[in-house]
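Can you keep this structure in mind? I'll have questions shortly.
The complex appears here minus one protein chain, its other protein chains still in place.
Letters are used for the chains, namely A and B, taken in the order the chains are written, and counting of residues starts over at 1 for each.
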Amino acid sequence: MEKPVIAVVADSLGAGRVTRLDANVWQWLAIVFPILLAAALPFALSKYHVFELTMVMIYAVAVLGLNILTGFNGQISLGHGGFFAAGAYTTAILMHRYGIPYWTTLPAAALVCFVLGVLFGLPALRFEGPYLALVTLAMALATPQLLKYFDTWTGGQQGINLVKPDAPHWLHLDQDRWLYFVALAALLIAIRIAANLLRGRTGRALVAIRDQPIAAAAMGIHTARYKTLAFGTSTLFTGVAGALAAIVVGYVSPEGYSLFLSVSFLVGSAVGGIATIGGAIVGGLFIQFVPNLANDISDAAPWAIYGLAMLLFMYAMPRGVVGTLGPWIAGWLRRLVP
Amino acid sequence: MAPILQLNRVKAFYGQSEVLHGIDVAVEEGGMTVLLGANGAGKTTTLRAICGMVRHEGEILFAGQQLERRSTEAIAGLGVAHVPEGRGTFIGLTVEENLRLGGYARPRQSSANIERMYGYFPILGERRRRQAGELSGGQQQMLAIARALMMTPRLLVLDEPSFGLAPLIVEDIFKIIDRIRREETVSVLLVEQNASLALEAADHAYLIETGYIVTSGTAKALANDPQIRRSYLGY
Partner (left out) sequence: MHQLLQQIFSGLASGAIYASVALALVMIYRATDLVNFAQGEMAMFSTYIAWTLVNAGLPFWAAFVITLIVSFLGGMAIERVIIRPVENAPVLAAVIVTIALLLIFNSTAGWIYSYTVQDFPSPFPDRPLLGALITTRDLGVIVVTLIMLVLLFLFFRFTSTGLAMRAAAQNPESARLCGISVGLMLAIGWGLAAAIGATAGIMVAPVLFLDPNMMGGVLIYAFAGALLGGITSPVGAVVGGLIVGVTENLVGTYLIASQLKLTVAFALIILVLVFKPNGLFGTAIIRRV
């Protein structure tokens, strides 16, 4: 029996704890209202703000991918920027070289990144903790170098320019607003998939593997299969995000996929809450806005301010915003149910 | 004679759960007191509360000093030597290094004390350069007790010294504890599941069940108590 969507929202706020909630007018509002708000926003904001929010949602999908791996599977990846790049360049090459329409490239990017994730996941299974961090770090470092090296495909240092797509003409939307809704749709689909994945058998298996790997194996959970699946799903999400980013920004180049991007995803994941779905959105907001805010505060040492922001978040909410506030809000929400 | 250790209305908590519900325990100076009880009764929790390793309320007095708000290392410095559950041996270090660590708070007497420990436990002297993790269970228990004695403590706190050891070895351990009581001036608080041995060795005894002290008295009195004989001594 499928879980009512209401429960999904409460669950995600409650950081993955399963709560039984029946449908109720207040709870329907709690989920429908944010979506309506999100749909209305682009018409009230300038094009640049719309673009910023689009990037927030794209980063949220990327961070959600990382959450699946880190939060629910306990594997820390410093290399998700590489998969973001893989998705971006898949889209860019398909669009630029082969003239494939942008929306067709998305499933292609998803597939490519899933396969890459499974291929990396298999050997990565041997590594624990800091060793896995090293392997993924190597991927992150290798990415810009490899992108520059295979320049016949990737356009090397120059990168690839893409034509921003238009909305279907019967919608009468400009490009930025159309892409906003594309990203919004992608985010909602991603949340839905993640929620279903993680509430069900797969999710329980993943958490079991994370917390007690030996016991999980002893109970017959095929650890290798689930871990690889987690890796592949995680990279799929991040890869699709990368593809969307390429389309929205209209440009890919090796500089944009440095180690710092991978680190940003990890930071966004931790600040939001690694084992949560709602935390991915907080993470997206952090990645998009805090660097600019930091620059406003001090343009001489903006990354110091960014670092300070990271410190403050970790001291105040070591489990992330949603990880810390979520259980508290979920308890409050539960009290609303008679 | 005033008790060297006095617990008054002590409660202990793991997170939000209260596991000790206001217990009173006293250890006479120079005497040996045993805390008996089944698994999960709260024996180890009591010892951990004394050493500041678990959140607690209530009064804990050691030689007239309050222990409640002190850190574990400060309590150790005052002269309370705790041999924890599972021995707490530094398995990656040698036997002699383990002893030296026991003497950390008493550096000047350290070398002399080490030799005295090898006197009590010759087998440790033979294996002084070996990794502590290579010792057998009984030897590790001896090492743990020796490490505690290196602190020249006024109170020795032992958590289930018989745990996991063969009966012959346990007898040896208790003989050594007895000898130590006589030759060193140290009071002993012992926690044990092995009731018969413990009651034979101790002066006073307490019985703890699910966080409450249910009986207390001289060890002899408890050993003859028919209820205790049935539940804990098996006859």
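Keep in mind that, in the parts below, a contact is a pair of C-beta atoms (placed from the backbone, for glycine too) under 8 Å apart; a residue touches a chain by one contact, two chains touch by 3 or more.
This one's a predicted model, so the numbers in the text were calculated from it and none came from an experiment.
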(request) Can you work out which residue in A:V56, A:I160, A:L179 or A:V267 touches the chain that's missing from view? (result) A:V267
(message) Tell me which stretches of chain A touch the chain missing from the display.
(response) 70, 76, 123, 126-131, 133-135, 137-138, 141-142, 145-146, 148-149, 212-215, 263, 266-267, 270-271, 274, 300-308, 310-311, 314-315, 318-319
(message) Applying the definition given at the start, please give the residues of chain B touching the unseen chain.
(response) 51, 53, 71-73, 76-77, 81-82, 84, 88-93, 97, 100-102, 104-105, 107, 147, 151
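Note that only the chains that are shown with their structure count from here on.
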(request) Could you grab the centroid distance between chain A and chain B? Build each centroid from C-alpha atoms only and quote it in angstrom. (result) 53
